[in-house]
Structure formats: C-alpha cells, structure tokens
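Shown here: the complex without one of its protein chains, the others still in place.
Coming up: subunit A.
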Amino acid sequence: MTDKELRNELWTGAIPIRLTLVDNEIATMSPPEQMYVMAPRMGYLQTLATQAYEHFQEFLPPGDTRFWLDYEGLPLKWSIPTGVLYDLLAKKRDLPWELTVHFRTFPDEVLLKCNDSQTVRAHFYNSLKEAMYIMYGSAGSVMQLSQQVQTQLWKSIEDGMDMETYDTSTSTLPSSTTQPNKSIRAVPVRMYLMGDKRVASDDPQVGFASMSMTWDHIVCSSRPVPSVDAVNGCGSLGNLLQKVLPELFAAEEKETNEVNVSVSQVPSSMDADTLADAIRTHLSVTSVEGMVLDTARGTASMTVKSMHRSRDEICQQISEGACELELATCKLLLESPVVEQTLVSQAEVWIQGMQLPLSTPLEWLCTNLRHPDCFVHLIVRMPCRLL
C-alpha cells in the first residue's frame, strides 16, 4: 500500500455505532428505536449531536438539552477523536460499538463543557496550534488563516471527512505537502495509557462500571518527542515507549554482543580484508563477520562482535573507536538495535486502529498516521498492574 492509499484509508475509515437512549430519559410508554450511525474514525462524536437529537427528541422529558455519550458507564471525552476512543476503550474489537446517549445531567465534573460544535471547533484549533508549535516552533501559521479558511477547514472534518477541502484549507501551513519540505523539530504525540482492570477477567459482561474504572485510570498527555535521538539515531516507536514506560517491555533483555555496522565513503582502493582489519583494530572488537563491500559505491556492511554485552557500552566503544579510525573519510553507522524489543503479554499499542512494528520511525508516523489536528494519537493498553 502506498502512502497515498494509506492516507485515503485513514480519511474514509469509520466505526459503526449503535446509540441507545439512557433509561432514565425515556418519557414515553414505548422506548425509542436504537440509532445506527457510521462515525468517521478521525472525527469527533460530538458532531452526532444534532442527528441524535432529531432521532430521540420525541421520547425525551422536558428540559435543557446537553448531549453526551457514555460507554459502559464511562462518560466519553468529546475532545478525543472517535477512532481513538474506540481503540482505547472498546472490548476486543466488538462491533457495532454500543454507546448510551444522554441529553440531560451533563457530568460537569468529568467532562469539559460543550454547548455546541463551536466548542469542539475551538478545541480542535487549540490542538492544531499546539502541534504546529511542537513541529515548527510557532503556531502563527494557524492563527493567520482567515476566518473563512478556518471555517472551511473545520467543516471538512465536521461534515464527514472531506480530505480535499482539508488539504486546500491547510495548503499554507508548513505541514502541507504543497509547502517546501520543512524539517520538524519534534513529533507531536498524544499518548493514552490505560491500565485495564478488565483484562484479568474472562467474563465478557465485565465493563468499566463493574470494575469501577474511571478516567483516573487512563493517563492522557500531549508531549513533543524528538524525532532524532542522540543514542538511538532515528527515533522509533519502540524507543519512545521504552523511555516513557519501560515496564511495557519483557523483563529479560536478550543478551547479545553483536552489532550490525555499516560504513560509507570507503576508498575504492581498499579491499574487504584491509577494512576488516582496520575495524578490528581501531574499534577493539573481537571479530568482524559477514562483510559485504561494495567497492563501486564505497559502502560496506558487517556484523561485529564486542566484548561488551550492554547496548550502551557497545555504542560507546564504537563511537570512541570510530574517531581513531585511520580511514578518515569513512563514516560509521550503527544499525538495528542490539536488544530486540518485545511487549509484555497482554500489552497492546494502537495507532489509527493498527498495531505497528516497534521499529517504525517516529517521523514516518508523524507524516503518515497523524490526525487532522496533526497529532499522532498513540494508545497503550496494558494489564493494570503495570501502571
């Protein structure tokens, strides 16, 4: 699948939802029929308010209307995109997603106030500004959009994910593909960590309410993540998770003293053996194996064995040795992590409804899997004991 096809998939992805009116708001003899709707993954549930009200209004008791939804007793935060809520909260990918709709008794102590779609729009723009600031050091490009363009942009999301209109409206932003490629300072990530008490139970009936789970069990935060790391080189999904939540990874590290190394700018006069000797001497490694030398391109790759067993020590050794290498024009590059990262059992990492390899570069995630607000929404579900 090409990046373009992937982007199309994201913009057209939707979740089938079944809405049921909460019992205590049914004022008629016979209950209303449930409402079925396809909610776009990258959209916001609050945009269903009007449609839902039209469907259920004749059954409601008199009073002021403030639309909100709950899943298994947990009020849904309307500022979080639909797909993210589903990936975070839903049990074992059950579809249609069963939600309860309310029009009264808005839980002000849990949910931010939301009188109308203007509030959702304001929050979306705050997120977009934050993401721009993290990526480029300024939110000015968003603030400079005319009112008309801002409305157009928001409408492209509110009215059912119109990718073309979105792209037109954002064409002046530095993140747009129409703009000259500006490198980003950091990747905007919104992380959702949930210690799921339900994991321990086999009973499919067990829900948030019965396990007394609230939003206090879910850690939501925004953070800028450097896309390039001093130690690891190109930052990956695994690197980020390792830093934030080392408990997520299997306790025993695979001990190995092997590292893959690649060299560039090798002089054409040099042969494989000479290169291997030079590396063995100057990097103080115990052996050099599997050397592949491309004389024409001046590149070589090989596996070296070190006396050290810790990744940090090996990196240190190689950086020190590389400075002493007589082949001044050669550049040494450390490839592939020494320790293979595997998640602990029952832990899941989701982005845009997908579980990706931990080696996925963060910058790729930023360019290809971000939401319209330019954030990468990253979900981690794990057994409760790890949080």
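Please note the rule applied: a contact is a pair of C-beta atoms (placed from the backbone, for glycine too) under 8 Å apart; a residue touches a chain by one contact, two chains touch by 3 or more; residues count from 1.
By our rule, contacts and distances are computed from a predicted model.
**Student:** Looking only at the UniProt record of the hidden chain, which name from "phenylalanine--tRNA ligase", "Ubiquitin-like-conjugating enzyme ATG10", "Sugar phosphate exchanger 3" or "Cullin family profile domain-containing protein" is the right one?
**Tutor:** Of the names offered in "phenylalanine--tRNA ligase", "Ubiquitin-like-conjugating enzyme ATG10", "Sugar phosphate exchanger 3" or "Cullin family profile domain-containing protein", the absent chain's UniProt record gives "Ubiquitin-like-conjugating enzyme ATG10".
**Student:** Quick one: say which of A:Leu6, A:Val22, A:Val149 or A:Leu245 touches the chain that got left out.
**Tutor:** In the full complex, the listed residue that touches the missing chain is A:Leu245.
**Student:** Could you tell which one of A:Ala122, A:Met307 or A:Val344 touches the chain left off the display?
**Tutor:** A:Ala122
**Student:** Can you work out which residue in A:Ser138, A:Gln179 or A:Gln346 touches the chain that's missing from view?
**Tutor:** For the chain that is not drawn, the touching residue is A:Ser138.
**Student:** Among A:Ser222, A:Gln242, A:Ser284 or A:Asn368, exactly one should touch the missing chain; which is it?
**Tutor:** Answer from the full complex: A:Ser222 touches the omitted chain.
**Student:** Just one of A:Leu111, A:Val206 or A:Met270 touches the chain that is missing; which is it?
**Tutor:** A:Leu111
**Student:** Could I get the residues of subunit A that touch the absent chain, sorted low to high?
**Tutor:** 108-109, 111-113, 122-123, 126, 129-130, 133-134, 137-140, 143, 188, 191, 193, 215-216, 219-224, 244-245, 247, 386-387
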